[in-house]
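With one protein chain removed, the remaining protein chains of the complex are shown where they sit.
Our next item is chain A:
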Amino acid sequence: QRFRFCGDLDCPDWVLAEISTLAKISSVKLKLICAQVLRDLLGEAIEYEKILKLTSDAKLESGDVKATIAVLGFILSSAAKHNVDSESLSSELQQLGLPKEHASGLCRSYEEKQSSLQDSLRACSLRLSQLGSVSWRVDYTLSSSELREVNEPLVHLNFNVRDGERGRTATISMALSADKFRVLLAELKQAQALMNTLL
């Protein structure tokens, strides 16, 4: 059976298996655990001790606690990934066997944070490199070993590029004459105009 929150594919077996573990926790506590898992997905620190305290009533083993966090993380991030609204998510979770109060608690937490989650996922999408900053300098060449009176302006450009995977910064430097610089600027302005038509 196809589920929207799994990207119109079958639900993974391990998720199905852990739904019954989720049902063992009370729906109020589940909503609080969801809040913690959402913090982790948004890049803040997860408070594992709080989750342990919340699951202690349900007498879950340590493996079950980790499975709970994993399955909640999957459901929430996968739903955000496929842009599923909270009502569809609730009905699909109930189809999988999650009790109604649990599903609605989970989906209320999801709804609050859905757009921040999607923003954070968008930010960590694959990106090869990123321009950090640009610095420039304009010089005026007076004379050189080849010609006594040169009298030409020169632009120095430094592009600080951040490499996606490890955050290393590489600097690309170049020097351009006034004409070349005008061509570069004109081309970049055309590209900017094209980008503005898409925004």
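The rule is short, and it goes like this: a contact is a pair of C-beta atoms (placed from the backbone, for glycine too) under 8 Å apart; a residue touches a chain by one contact, two chains touch by 3 or more; residues count from 1.
Rule of thumb we're sticking to: contacts and distances are computed from a predicted model.
Per its UniProt record, the hidden chain corresponds to "COMD2 protein" from the list "GPI-anchor transamidase", "COMD2 protein", "Auxin-responsive protein" or "E3 ubiquitin-protein transferase MAEA". Only one residue in the set A:1, A:62 or A:125 touches the chain that does not appear here, and it is A:125.
Residues 125-128, 165, 187, 190-191, 194, 198 of chain A touch the missing chain (whole complex, contact as defined above).
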